[in-house]
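Every protein chain except one is present and positioned as in the full complex.
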Amino acid sequence: MQTDNILRIKNNSSVDLSEIIILSYEAFSEAAIQLLKEEQNHCVSYFAYRKENDLQFLMAVADDNHHDIAIISHLLKDGETQALESLTPAIFALHIFEREIHENFGVDFINHPWLKPVRFSHDRFNQNSTINNYPFYSIKSHELHEVGVGPIHAGVIEPGHFRFTCNGENVLHLEIQLGWQHRGVEPLFLKKNNLQRNLLAENIAGDTVIGHTWTFAQTMETLAGITVTEQTQMERALALELERMAIHTGDIGALCVDAAYHLGAQVFGILRTAIINFTQSWCGNRFGKSLIRLGGTYFPFTEELKQDLLQILARYEKQFLEMSHLTYRLPSVQNRFDFVGNITTQQARLLGTVGLSARMSQVVRDIRVSHPAYAYQRFPYETMVAEKGDVFARFLLKRKEIKRSIAWIRNLMEHFSFDASQTKKPVYNLRLKPNHFALSLTEGWRGEICHCALTDQNGALKHYKIKDPSMHNWKSLELSLRNLEISDFPINNKSYNLSYCGHDL
Amino acid sequence: MISILLIAIAALFFTGIINKVKAKIGGRKMPSVFQPVYDLIRLFKKGAVYSNTTSIIFKIAPSVYLASVFTAMLFIPIGNLHSLLSFHGDFVFFTYLLGIGKFMMIIAAMDTGSGFEGMGANREALYSLLVEPAFFILAGSVALFTNNISFQELFLHLHMSSNLSIIIGIAAIYVLMYIAIVENSRLPVDDPKTHLELTMVHEVMVLDNSGFDLALIHLASWFKFSIYGAIISNFLIQVQWPVYVQILSFFFIQAVFAFTIGILESFRARNKMEKNPQWIIMLSAIAIVVFLTALIITNKIILH
Amino acid sequence: MDLLFFKITIVLIVALFVLPQRIQYFWSLLLHTAILGITSFWAIESLFFYSGSLILPFFPFWGNTISLVIDPLSAFFLLVVNFTAFMGILYAKGYLKPYYETKNRSETAFHFFNFLGLHLSMLLVVMLRDAVAFLIAWELMSISSFFLVIFESEKKETLRTGIRYLIQMHIGVVLLMVAFILAFVGSGAAFSFDGLSMYFAAHNPFWLFLLFFIGFGIKAGFIPLHSWLPHAHPAAPSHVSGTMSGVMIKMGIYGILRVLTTIHHDLFGIGLFILIISLVSGLIGISLAIVQHDVKKILAYSSIENIGIIGIGIGLGVIGLAMNIPVLAVLGFAGGILHILNHSLFKSLLFFTAGNVYRQTHTRNIEQLGGLIKKMPKTALFFLLGAMAISGLPPFNGFISEFLIYSGMFKSLQSGGLMTDIVILFSFSGLAIIGGLAVFCFTKVFSIVFLGNPRSSKTENASEVENPMLIPDYLISAFIIFIGFAPALFMKPLAEIVHLFTGNTDFIFQIVPTLNKISLSSGIFIAVIVIFWMLRNWQQKRQKVEQSATWGCGYSGANPAIHQYTATSYAENFRQLSAKIVNVKKDFELFEETEIFPGERTFETRSSDIFEDQIITKPSGKLLSLFEKIAVLQTGKIQHYLLYALVFLLAISVFALLNWI
Partner (left out) sequence: MTDLFITFYAITLIYFALSERVKKFIWLLAIQGLILFGVVFFSLHKIELFDFIFILVETLLVKSIVVPWFLDEVRKRNHLKREHQPYIPVFYSIIIVVISLIVSFMLSDYLHNDQMHTQYFTVAFASIIFGIYFIIIHKNIFSHVVGYLIIENGIFLLSLAVGSAMPLMVNLAVLLDVFMGVLVLGIFINRVGNTFKSVEAGNLSKLKD
């Protein structure tokens, strides 16, 4: 394995662009396939950006065993044919990245089995591909019918279009078309100032405020070469775990709604409120907006807040355990969740799922363990997996993760004393290192979030790349539905709870 | 004649009570018992939107549906209060009359040319076909037991005297309650509250109906509930009671029925869709046990 | 009536061949009308004015005079045959028009000739009592219907179907012949239906009855003797399939009924046998109907189901006789016999309207239709009426006959013994399920063919058929509604017929008040519909009513043709429950676990009739290979069915002989 000439960096670090070796496409693909063949590696980001008129490709591959990230690159010159041999047939997980590059720059990936639009970005290469002529997969038959759900759902979910090819109640194939709320977040990052960027990061995905903002903050802080205090590090991790608890609780409640178990739905709704209300009392926003700021915070965590939190946690934990145990044991709920939407380990690996969706199929993939930030280095987190990969596994895993998050927070509370004077106020006036590339990974509640940033020779942002975990995981939802009844779709969808806007950007 | 009025009155409160019970158990603020009635009145005052795909079938179906349920209502006595129409074998007519309403609703749903509504229509067709034998077997058992074959006489001659007739009563009420649940697409067969079209039965069938038509459909399903409640109450009301007691107990039983459904809906999850057929056929199985019991009572099967 | 008359008739019929094509139709219409006039006159005379049998000497034959005997049963069948055949010929005028371009004069003449032959032979079948004459008429009926089926003989499939039909009919006729001979040998009485009673009085009737039942059952289409039926009906032109399904298969029922009139003891086994076969036919027939795509095949399987319902009535009637429960006997027979009339009405209506659709779209595959109610509104409404009637829904005629059977069952629950009650339990549960399945089936057919959006380009040029083609539909519909609303009027003649079997018909008259109440209830129902409908219109006049697209979740790029339920999808959830019976095979390669980006696929389903496979195709295939192995028959290709016929026949005869001679 020719790993010797491959640049390897740590999570939350930056590197000078000149250190990144530019390979020929043959070498690039060979290296990529070599790397990704290994089970411990997975691609966290793969994107292209304009370097003058040329197109530079960057791929970041995280190595879970060595806790580092390999960066490989390739330059497609302007004059060359804009067509490359696709890597997807060898590594399925890359399909979405190649599609994205194809959509944005018109680079043709030869032998890509699924070269379809990703999000209909405004500056897409092929302006003829519109949201209403998405090339759906279809089985030739007079006897099958298709059901199209969305973009407007009966419930308040974000827009997406789900196309089921059905034989009666049975779904033969599901295809998900997203891109309805494409906002152009990535280009916006380049135009705005740092405060605006900070606010923008909070709005990448409304349910992953902490996850995305923290990742953004780390990326920018690395680029600027500043470090935040230990207390702020802990606060951010605490907020992340609180967010995880709140959303997981809400998800379990939503699962109960779809199983029509109304008691459960209501109780979990109440429990979730307890957590997000605490976040509100901390920073004034239930979802933790304005909590994380570049370089510091306005809302330091204090010992009083700690007492409150411990109280809330005690009450929450008791009620949550009771209710989730009841839900878990209820035969009608078990009947509804069991054997529904199964994803095998093999499928999960092929798809390159991340986060919860990976762990439910026994794929250990957790940034908090493999590429931990400081807080998780000091207070290690033990990750866990579920076995069967079905809705029940996802339900169970959420329940266990909540318990473990509580334990982690308790541990933090016990062994770390918070002191407001230890925090710094935010700084927006940052000097970014010129010609640098920075990468940050965070394990949000949904899975790994990856932000990459590149600066030009003046230290201005040249390219900003966001990858929400949903990018990988939507395909997993598609596969879950195969040979399942169509009525099991809502419950599957809820059990994944993937992000629409995080994908659409 | 009074019986129709009573059933109609009970129907108006039915959904309200269910909602109230569910809200109470879920710890939410309760909507008024009259809320569904207000909603209905609002619907009656509204305009409508029709799909370009639909034909006359879609427009006439709600009227036929309500008419079928309404006419079926004329057959139901309450205790001593006679029904308007009664003849030998009227429960056959009753079932087939409801069948014609279902037939129209199913084809009306298919008329919209929507995948969703096809789904609902398809489910409704299957479930109503599976639930039909249960009602007939139950009616047959009671007919065997009392040697009468019209609703009116069945209930007049239904005396819960021996232990075994109590079984018939309990099992019949149990089966009837679940038939009502299947017919009205409530938990655990269907959940009217789940928001996605893909998992519903009845609600998704009427997805394209609006305004007056939708009001008719709602009204029909309330009536249906109330009809089954009335049949159940007839198993319990004794004809020798004074009339006012009968009327009071009728309302009481209807309320208890609604209450039970509310409780049931709060404390259990719905069935997986593919489990519904077996769950529904179970009702027929229990009805057959009732039939066997009736055979024992009538000394057709001699045991000692 | 003498020979001269007969000769004149033949000359008149043969005259068809010399007439020009344009006049052929009218000539045959004239002849049909004449036949109808004469025989209906006899029938009405017998049924309404003359109690007992009307006997007309017909034909001298080997020294005996063969007479036409018209008792109420015959009279009933005469009327049913006449009505349906006449509707058939009325319908044929429009339906055959496109064929005048491809068929020459003698071909059309031959077709009309055969249709006349079919009509006439059916009439003779129900009037003749002498075994030889009866069998000749029976054979005539089979042959003429064979030629009618292969009208489009340029299609190879049609020809094959026709030959299969002919062979199976011959097996039937041979069985009947054997049965008659056995009875003749066993009793020495006359070689006719009347002679049978003497045989039955002296022997255990079951085995000979079984022989008759199989012989007649092949015609009637009881499962598992039905395998010709789902092939022959779609192959024949619609007016022929309407007539065949409407009345010709009822000739089998007639035969069974006629034989039953001669049996007076040991009836329980026979009744149970008929009942079980009928329940099976009803349930499986309609189940198989649900999974088909060919509209005429659906109707053919639904005929099997209706034969099942008729059989349930008759079976219960026989059991009623056997167990001495008059109410069950009377109402069972009454329901079964009334259903014969009812089925002939709505089934011919359905075949005619399906024929309209076929004529305008040139496809019978319902997966390619859709939205026709806008283009063919009258046809659609007639089909809807037929569909509702055949599903046994009030206020139409199908309900009345089912109601008679139901009330017979419920009324006799108390007086029956344990065995009877269990039988009744299964019967009414079965009937209820059959009714539900019929609703399932016909909501599917009607909605897929007539509602929603068009599924293929085949419907583009469809338009309503010319009015003359709809005349039979109007007449039949009027009749359907008339029976539905005024069933009491039909009870007196029905009592005459039932009297033949039970000797006691009080219960029919007892049920008349109930039927009147049903009419009243139906009237109220219609009135209530009208009230709601008027209220609705009154309200909508005041409110804003808009037109818009069907709700599609706000997605505007959808193709409406594939976003609606298909027939296969509609049948799928039922298919899963009855997978063993309906035996649908899917031609679809499932996605592999690792096939994340699926390749091209096609999907198709085929249903094969499990009885046909297991009873005919497989054994005959095996036999054939066996024969080939032992090289008994070196001739090479032999028709499977011929072998089947031979072996089956031998087996049955040997079996029958061993038992009583």
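In this document, chain identifiers A, B and C correspond to the written order of the chains, with residue numbering beginning at 1 in each.
Convention: contacts are C-beta pairs under 8 Å (C-beta built on N, C-alpha and C of every residue); 3 or more make two chains touch, one makes a residue touch a chain.
Just so you know, these numbers come straight off a predicted model, no measurement behind them.
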Inquiry  = Given the contact rule set out at the top, which of the displayed chains would the hidden chain touch in the full complex?
reply    = A, B, C
Inquiry  = Going by the contact rule already stated, which one of B:25, B:167 or B:263 would touch the omitted chain in the full complex?
reply    = B:167
Note = Only one of C:14, C:418 or C:534 touches the unshown chain, namely C:418
Which of A:334, A:362 or A:383 contacts the chain that the document leaves out = A:334
Ask   = Taking the full complex into account, what residues of chain B touch the chain not shown?
value = 163-164, 166-167, 171, 275, 277-279, 281-282, 284-286, 288-289, 292-293, 295-296, 300-304
Task = Name every residue on chain A in touch with the hidden partner chain.
result = 331, 334-335, 338
Task = Would you write out the residues of chain C that touch the absent chain, in ascending order?
result = 418-419, 422, 425, 577
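By definition in this document, only the chains that are shown with their structure count from here on.
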Request  = Return the chain label for which the distance between chain Cα mean and whole-protein Cα mean is smallest.
outcome  = B
Key: Euclidean distance of C-alpha centroids - chain B vs chain C, Å   = 35
Request  = Between chain A and chain C, tell me the centre distance in angstrom, where each centre is the average of that chain's C-alpha atoms.
outcome  = 64
Ask   = Got the chain B residues that touch at least 2 other chains?
value = 115-116, 118-119, 122, 274
Query = Taking each residue of chain C in turn, which ones touch at least two of the other chains?
reply = 552, 563-565, 569-570, 573, 576
Inquiry  = Using the touch definition from the top, list the residues of chain C that touch chain A in their complex.
reply    = 293, 365, 367-368, 455-456, 552-558, 562-573, 575-576, 586, 588, 590-591, 593-594, 596-598, 600-605
Request  = Write out the stretch or stretches of chain B touching chain C in their complex.
outcome  = 44-57, 60, 62-64, 66-68, 70-71, 74, 85-90, 92-93, 95-97, 99-100, 102-103, 106-107, 110-116, 118-119, 121-123, 125-126, 128-130, 132-133, 135-137, 139-140, 143-144, 147, 149, 207-208, 211-213, 216, 274, 277, 284, 288, 291, 295, 298, 300-301
Query = Which chain C residues qualify as touching chain B in the complex?
reply = 370-371, 373-374, 377, 384, 388, 391-394, 399, 402-403, 406-407, 409-411, 413-414, 417-418, 421, 424-425, 428-429, 432-433, 435-437, 439-440, 443-444, 446-448, 451-453, 511, 513-514, 517-518, 520-521, 524-525, 528-529, 531-533, 536, 539-540, 543-552, 560, 563-565, 569-570, 573-574, 576-577
